[in-house]
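Heads up, one of the protein chains got dropped from this complex, but the rest are sitting where they should.
And then chain A:
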Amino acid sequence: MGCIPTKLAKHTPGYEDPTVLASETSFSVCEVEALYELFKKLSHSIFKDGLIHKEEFQLALFKNSKRKNLFADRIFDLFDIKRNGVIEFGEFVRSLNVFHPDTPTEEKIAFAFKLYDLRHTGYIERDELKEMVLALLDESGLHLSDDVVEVIVEKTFSQADSKGDGRIDPDEWKEFVSQNPALLKNMTLPYLKDMTMVFPSFVVNSELDEEDL
């Protein structure tokens, strides 16, 4: 591929060609360019290096770079595919792709499993589930007694852990999700189909040749 050096300078190290990203995801090349507008904004909010740092991610979600939250941490970790502490453009697009309405359910199920497998053991364990329920209750200020929390966790766990070995494996998770499809609602953002209209500044900045449309 022919490169024009002056153009290269416009992009940061993690930049990837939109046509490549589009071919690997449910996004069109224009949608990838529109996502780049969002990415530029997020990745320049504090460190201005074209990479999304944890603080910038927290700033985007909470409007506060210092605020921490278990779920936001998990999302960040999963977006940081290379696990080097920052989200690059390619990682950003590929991860958001999980949330695209056209992405196969299997990918969403797998992503949700990784999300809830807090300690990366390959299983969702009872104490992880309880930790997440308590975190949500804490973040939302909902008051439930310990007994009630215990009952809910116990009941859910007994439903999901069909093999009864005290932990939920990926197959059990898949089965449980198929019985409770509402659990995947979070994994689809219909809004992602509208990116070209939500971040229209890409129309001015587009670098696509006519032939690539």
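Of note:
Here, a residue touches a chain if its C-beta (ideal position, glycine included) is under 8 Å from a C-beta of that chain, and two chains touch if they have at least 3 such contacts; residues count from 1.
By our rule, contacts and distances are computed from a predicted model.
With the options "Eukaryotic translation initiation factor 3 subunit E", "non-specific serine/threonine protein kinase", "Proteasome 26S subunit" or "NADH dehydrogenase [ubiquinone] 1 alpha subcomplex subunit 12" in hand, the undepicted chain maps to the protein name "non-specific serine/threonine protein kinase" (source: UniProt).
Not every partner is drawn; the one left out touches chain A at residues 1-4, 7-8, 17, 19, 28-30, 33, 38, 42, 60-63, 69, 71-72, 75, 99, 115-116, 129-130, 132-133, 135-137, 139-144, 148, 151-153, 155-157, 159-160, 180, 182-183, 185-186, 189-191, 194, 196-198, 200-204, 206-213.
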